[in-house]
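Note that one protein chain of the assembly has been removed; the remaining protein chains are unaltered in position.
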Amino acid sequence: MRNITLSQAVNEALAEEMRRDPTVFIIGEDVAEAGTPFKVLSGLVEEFGTQRVIDTPISEPGFMGIAVGAAMTGARPVVDLMFGDFIFLIMDQLCNQAAKTHYMSGGKLSVPLVLRTNLGATRRSAAQHSQSLHALVAHIPGLKVALPSSAYEAKGLMKTAIRDNNPVVIFEDKLMYSDKAPVPDEEYLIPFGQAEIKRAGKDITLVATSSMVQVCEKAADILAAENISAEVIDPRTIVPLDEETLVNSAKKTSRVIVVDEGHQSYGITGEIASRINEKAFYHLDAPVLRMGAMDVPVPFSPVLEDLTVPTPEAVVEKARKLVSGEMIHAA
Amino acid sequence: MRNITLSQAVNEALAEEMRRDPTVFIIGEDVAEAGTPFKVLSGLVEEFGTQRVIDTPISEPGFMGIAVGAAMTGARPVVDLMFGDFIFLIMDQLCNQAAKTHYMSGGKLSVPLVLRTNLGATRRSAAQHSQSLHALVAHIPGLKVALPSSAYEAKGLMKTAIRDNNPVVIFEDKLMYSDKAPVPDEEYLIPFGQAEIKRAGKDITLVATSSMVQVCEKAADILAAENISAEVIDPRTIVPLDEETLVNSAKKTSRVIVVDEGHQSYGITGEIASRINEKAFYHLDAPVLRMGAMDVPVPFSPVLEDLTVPTPEAVVEKARKLVSGEMIHAA
Amino acid sequence: MSPVKKKTNSEDYLRMYRQMVRIRVFEDNANQLYLSAKMPGLTHMYSGEEAVAVGICEALRVSDKITSTHRGHGHCVAKGARFKEMFCELLGREEGYCRGKGGSMHIADQSNGNLGANAIVGGSMGIATGSALRAKLQGSDDVTVCFFGDGATAQGLLYEVMNMAALWKLPVIYACENNGYSEYTKTEEIAAGSIVARAEAFGIESFRVDGQDVLAVNDLAQKLVGRARRGEGPFFIELVTYRYHGHHVGDINRDYYRSKEEEAIWKERRDPIVNFGKWLTDEGVASAKELQAIEEEVRADAKAAVEYALAARYPEAAEVDMHVYAATDPDTLRPGA
Partner (left out) sequence: MSPVKKKTNSEDYLRMYRQMVRIRVFEDNANQLYLSAKMPGLTHMYSGEEAVAVGICEALRVSDKITSTHRGHGHCVAKGARFKEMFCELLGREEGYCRGKGGSMHIADQSNGNLGANAIVGGSMGIATGSALRAKLQGSDDVTVCFFGDGATAQGLLYEVMNMAALWKLPVIYACENNGYSEYTKTEEIAAGSIVARAEAFGIESFRVDGQDVLAVNDLAQKLVGRARRGEGPFFIELVTYRYHGHHVGDINRDYYRSKEEEAIWKERRDPIVNFGKWLTDEGVASAKELQAIEEEVRADAKAAVEYALAARYPEAAEVDMHVYAATDPDTLRPGA
């Protein structure tokens, strides 16, 4: 095992899959010589050439549509969408076209493509470059959605995504690109729909996605010092969702908080909390609680922006309340 | 009180507001002479002229953007989006621009516009003309979202939407355009964030939106015959959401089903169920259940399409189980 | 009729004639199914525009691709589809090209390179361009034709993909069927400037042709498809044509947006089938009787297909959540695979 950055992990996954399968290609803005603004793709154009690492004009709907057509005719494109916020521009091609083609054609056509993009605030990039929009695509049948929480997941999920025969959207946490994590030397893939228990515990379950896994691990550390044993679970893919692991944990701990960086209202926490609640209701000592980003456009000013995203301290506070039974009085 | 169709109700609301305020105008495809394919706007161009009922080319992102600009500079545009499914095309203008401008400008600019569109399946219109996509916009702070469930709500909510100083998205149920309901002769507005108890009950709460209100009223009729008293509540706006009315009802009946025509997964039912659960947990006898459209693209074939949307019978079945305590064993 | 150059193969002519008749007859039957309330939903008739689809698709081979529109039956027939599976699809039956899940607006026929109709106006412009990119990357010389209407030229997507097609010299032909209307609005009210000039501004060689003249269309298509195969694409064609019916089958009273006189002129003087038939008999390629026989044959085919489809099975209820996701062979998801 080596420690490599999330950037390197994604880069390796792409390089390995491109070596393995000549139909895989990358398409997006400044993906070739520039290797993207986050430099995630550096070196790929040198190895695979401009026919397989294709720089586009600033035409997100256009190149997304082109990727759909290429996928329908035998290629496996990896679309690079520079910021997750730009997903609003390609929703028609992604949700009306890519997501529905297999079904609408009665299974005769398929669209094996990967949309690589990112999420995450606190980079002082303001409202149009800081959103975490995975809830939108998770709602659309026909799309799969992966949320890697470290370099390890980023590599393993990317490789699976490329080989999957469906459109898969992967949101990387842009604050994590230079974070290192242990990544095996040997080849590995991470199956979709398998949550990972990041840390076992017995008093409370913290279901955490993407950037919030680290936050919840830190929270679990703090809680441990107070003798509260928190289980941290990362679903890794939200479509498909590994309900079973989540429900089993809930039954065990009887208390759950779902933590995610998307806006809280009408985001993914409501769905995950509801599924747990439906299947583990009679085992729960308290309502499944949720923590998402505040329901505000992401503000530029650092003093405001930092207030909008769940922190370890905030998670700890909520967990304490749950465990102490304080919620009973609140309800 | 007269009985008028939902179409007429919307038409009246627009006409009244256009008479009242010269800055209100309508913009969209075939809105003028054609009065839209659903004929909702018939007669308006004759009264207000082509300067205020503006036919556009098939350029949804373009005319949505134009509406944002007009709203920012003093007009109150009502954008007509022919099918709710086309909302994917305008997400950037709606969610990155309209929704965020007021916040990003520190309150200095505002975007008072209405996006009129529709939802609803079972018209045999297949996957790209049958979606109920309100969950997507409900997730975006800065937008308000209204879901009228009859001609009465359609008129009252539209008038409020036009006078509201924010971007408001209204989804009409396209199957309801020719349904009649009693509508007052006098002017009235329906405030946002006030749920309506459509029918009082004590054994179970059915929270229903838009097309599902009728479905739940029918279900309540059937249940009444079985001596199960169902309370049917229509939130009318999901942003803002009248949590209080929902939570109070849940505390009273101890059992809740949330019914909506959007896809169930990562849709609005998870949020509404979670909010009720969080605030009424210790009063509930069973988990808050949810019924949405199936997580499949809407199929064309009538025999399949009819399976995808909740029916009164399906609601009754679930309600019976909840009331009888069967859920306890399921969990 | 345009002058015929080298092409003297009467078989080709008769196939084109037959294909045009097949489209017309297909639509007559579809309309009838709608009027008799046997077809679910709505549909958009291609009648009047047959020379466009046939003139172009006859210049293509099976492995070439097309993308189609909401008004897609004509493209589907012209690219080689069978009546039976088409009617089954329109009626939501399991044997339809899409197992009844797509219907009229999503009819597709992968076996003949038809990547599908699209209910989003302009929705397949990216798909067609991507198909051409795939052919180029793969080193195949297949060509893709993207059909769309005059109304669709208002979708920004067209300009995005034309730009990339031009930069990357992709083997794609953009075929704009200008039938004078987008829904209930005349083209001049929704399209400023010149449609072909828009493509030319992106450095794309562009043409305008009489879409009622199947030989003129086919002649141009042959040339451009050949050049696109040799890497000289992309190209743009504006085909001037007319739809005989309403925007969709339910659009019966059309007076408020177009006159009966205008309709009559197109139908009586410019009908692509009648005029081509006249030319075929004038040139001695076929007798009126032979043409009549073709039509009768086609009508009989259609009748049989409609009857078959009306009696055919609906998909099983269990199909409702099939095909949401394509299966992925678990073996390919292992390391070393």
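Quick notes
To keep things simple, chains are lettered A, B and C as they appear, and every chain counts its residues starting from 1.
Basically, a residue touches a chain if its C-beta (ideal position, glycine included) is under 8 Å from a C-beta of that chain, and two chains touch if they have at least 3 such contacts.
Quick caveat: nothing in here was measured; it's all calculated off a predicted structure.
The missing chain, though absent from the view, touches A, B, C when the full complex is examined.
Residue C:Leu158 is the one among C:Ile120, C:Leu158, C:Val172 or C:Leu239 that touches the chain not shown. Summary of contacts with the chain left out: across B:Asp30, B:Asp92, B:Asp203 or B:Glu217, the touching residue is B:Asp92.
Interface note for the absent chain: among C:Ala166, C:Val249 or C:Ala305, the touching residue is C:Ala166. Across the entire complex, the residue among A:Val114, A:Ala127, A:Met176 or A:Val316 in touch with the chain not shown is A:Ala127. In the full complex, chain C touches the hidden chain at residues 154-160, 162-163, 166-167, 189-194, 197-198, 200-204. Counting the whole complex, the residues of chain A in touch with the unshown chain are 29-30, 33-34, 37, 55-59, 61-62, 85-86, 89, 123-129, 294-297, 299-304, 307-308. On the side of chain B, touch with the chain left out of the figure occurs at residues 25, 51-52, 56-57, 59, 61-75, 77, 92-93, 96-97, 101-110, 112, 141-142, 144, 160, 163-166, 186-189, 191.
Heads up, the rule we're going with is that only the chains that are shown with their structure count from here on.
Ranking every chain by how far its Cα centroid lies from the centroid of chain C, the top place goes to A. Separating the CA-averaged centres of chain B and chain C is a span of 37 Å.
Separation between the centroids of chain A and chain B, computed from CA atoms only, is 29 Å.
Averaging C-alpha coordinates per chain places the centre of chain A 40 Å away from that of chain C.
Each of residues 85-86, 89, 126-128, 294-297, 299-300 in chain B touches at least two other chains. Among the residues of chain C, those touching two or more other chains are numbered 98-102, 106, 118, 120, 123, 156, 324.
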